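Missing here: one protein chain of the complex. Every other protein chain is in place.
To keep things simple, chains are lettered A and B as they appear, and every chain counts its residues starting from 1.
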Amino acid sequence: MVIDTLQLSGIIPLETSCNFSRIIRGGCPGYSRKPYWRGTTLSVAQPHPRASRAGAWRGAFMNMLPRFLLRWSRFLLLIGMSVVLAACSNSPGNTYDPHGDNARRIYELLIPIWWMALGVFVVVEGLLIYAIWRFRRRSDSSATPAQVHGNIQVEILWTIAPAIIVLVITVLTFRTQAANSVIPEDALRIKAIGHQWWFEFQYPDAGADGKPIVTASDLYIPVGRPVTVVLESQDVIHNFWVPKLAGKTYMIPGKTNYLSFTAEQPGIYRAVCAEFCGEAHALMRFRVIAVDEAEFNRWLAQQKTPPPTPAGTLTVNGLTGDAARGQAIFLDARKQCIACHAVEGTNARGQIGPNLTYYGSRQTIAAGVLPYSPENLDRWLREAPKLKPGNLMSRVLTPQWIRQNLSDQEIADLVAYLDSMKVSVTLPPER
Amino acid sequence: MSESSMTRPRAAAVHHTSLGVDNRKLGVWAFIGSETLFFATLITTYFVFAPVNRMRPDFQDPRKFLDIELTTVLASILLASSLTMVLALSAIKRGDRRWFTTWLLATVGLGLAFIGGQAYEFNHLYHEGLTLSSSLFGTTFFVLTGFHGTHVAIGVIWLLSVFFKVRAYPDSPENPMDVEIAGLYWHFVDLVWVAIFVLVYLI
Partner (left out) sequence: MAIAERPAETVSLPRVNVRPGWAGWLSTTDHKRIGIMYLVSAFVFFLIGGIEALLMRIQLGTPDNTFLTPDVYNQMFTMHGTTMIFLGLMPLNVGLGNYMVPLMIGARDMAFPRLNALSIWLFIFGGLMLYVSFFVGGAPNVGWFAYAPLTQKQFSPTAGVDYWIVGIGLTGVASIAGALNFIVTILNMRAPGMTLNRMPLFVWMQLIVAFILIFAFPVLTVATIQLLFDRHFGTRFFLPNLGGDAVLWQHLFWFFGHPEVYILILPTMGIISEVLPTFSRKPIFGYAFVAYSGVAIGFLGFLVWAHHMFAVGLGPLANAFFGAASFLIAVPTGVKIFNWLATMWQGSLNLTTSMLYAISFIGMFVIGGISGITLASPPINVQQTDSYYVVAHMHYVLFGGAIQGIFAGIFYWFPKMTGRMLDERLGKWQFWLMLISFNLTFFPMHLSGNAGMPRRIYTYEADMGWGLWNLISTIGSLLLAVAFLIFLWNVLTSLRRGPIAPADPWDGATLEWAVSSPPPVYNFAVTPRVRSRRPLWDEKYPHLVNGSHEAPTARPRSPLHDGFEREIPAVMEPIHLPSPTYAPLIVSVGITILGFGIIYLGDFGLIAASAMLVGLLIMAAGIFSWVRISHIDSPHHAHHGV
């Protein structure tokens, strides 16, 4: 009956190759693309062979089930199935779609546990529903059922049964845990520092004169090579999470944590801070950009050299900004930029905010608040307090301060300057 | 419901309890169980931070600050007060009001002496530069011993209230039990001091 209803309402195709494990893996592409029923001849709904018994079934449940439920059952099924449908759509944070070894091992551990869990679920809920149906009080007969107080054998049985399941899960868990807590010696070490509310990344010894390369919000890593992220925090506790690559690890002030993983496919992966860290916690995001080793080395080499002297112009919202002028404004202490920000090769050495070297190649603005574009950068400079409440820059760049200290032209120049600093790197697809 | 006070049938037997233990006594035992966790947490915190304190630039060495002689005296004061408490209880049990008064007030006096000694110690340490915020040692030490001192103070108030209650209602048959449960608490506070003395001052 359920299947009939769904097929008639076009929710599920008549023949389907999408089985349960594919659904939970998020890999049923056929579902969402095209409504199946268009141009398909539907079979005529046959009366269900057991339809005649449905009346009796209903009667039996009448004393506990309000009528509306039965009337709405079709509607409820629609909702239920649309949920399953949507499960097939892939999310950029889908943990069931691993692209890194750490996340993949977790996923592979989850699958057998899932089946065991499903077994337990079906058994318990099945027994429960059967018991309701079978042992509900019929009529008003006051016959008292047999007064059974217990049975030692079955108690032992259902103490041991869950214990065995749990034992199996424990063994599986320990195996995965052992694999996932290895920190390879030869891994690429990258330091990640949490700030309220953005991520700083440092590549130790990679910069000029053995200094680290410092960047923010975009974490470039090579594909196929283990990476160990050394996790620290500047202020409160943050949590480093790239769902498709690895599980979470806290960034704790006063403590250093390590997380090792290998990206298995190139891609731009969404990542977030997963521990509540204050007002703009929701807006503390970053991207992991996994590129092949050669591309990664090219990126490193470019980062090593400071950005060239800015030149050129850029038109944003009708105003043409000049990059060279923009740099002068940026470096002007009265304009406050360098109080917090640094750009390699210039006098800008602020340590409080993100390092802006090669800012023009960032994927996002303000730790994932806006996708990067000159227009959005312009907007960010004007509307920081509104776009990311509580952020440190908005305490300086209040609307009033901007009115007094930054003309529209100057903002356009700044945008032109920041946008002029670009590295050339072939970006992988978004995952 | 009637406004008048309730009628009270004559009591034929002593108050019945399932375990045969007085309710309040059982309650105080459970309370002491709870308090044990309170102090265990404070002492654990002290020990978690002891090695961290040693590694820090603002390290303050407990050995340099803590005066073992003074606190040995304080410990013996508190131990003696446990003895006088036992004597007070035995006095009230045999109905000896005069000795009960003596021993209970002696216990109160010893408790006050302990609090005074601790106040002197804190004052002394503060002048030597050990404060709540001077180091991890200061932070953990003052909070731990301060809360113990607070418990001693509460104990003194409890003992005094028992004392005045017995004075006000000398014939109440509940008096021995009142004294006994106050004593239980007092012994516990005393025992906590022994733990603190050994773990913080001696080790």
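Definition applied: a residue touches a chain if its C-beta (ideal position, glycine included) is under 8 Å from a C-beta of that chain, and two chains touch if they have at least 3 such contacts.
Computed from a predicted structure; not experimentally measured.
In the whole complex the chain that is left out makes contact with A, B.
From the options A:Pro222, A:Pro243, A:Gly267 or A:Pro374, the residue with contact to the unseen chain in the full assembly is A:Pro243. The missing chain lies against chain A, touching residues 63-66, 68-69, 76, 79, 82-83, 86-87, 89-96, 103, 105-106, 109-110, 113, 117, 120-121, 124-125, 127-128, 131-132, 135-137, 143-151, 154-155, 158-159, 161-163, 165-166, 169-170, 173-174, 176-178, 180-181, 196, 231, 235-237, 239, 241, 243-244, 246-250, 252-255, 257-258, 270, 272-283, 389-390.
Residues touching the missing chain, restricted to chain B, are 1-13, 15-19, 21, 23-24, 26-27, 30-31, 33-35, 37-38, 41-42, 45, 48-49, 52-53, 56, 58, 131-133, 135-136, 139-140, 142-143, 147, 161, 165, 168-169, 171-174 (touch as defined at the top).
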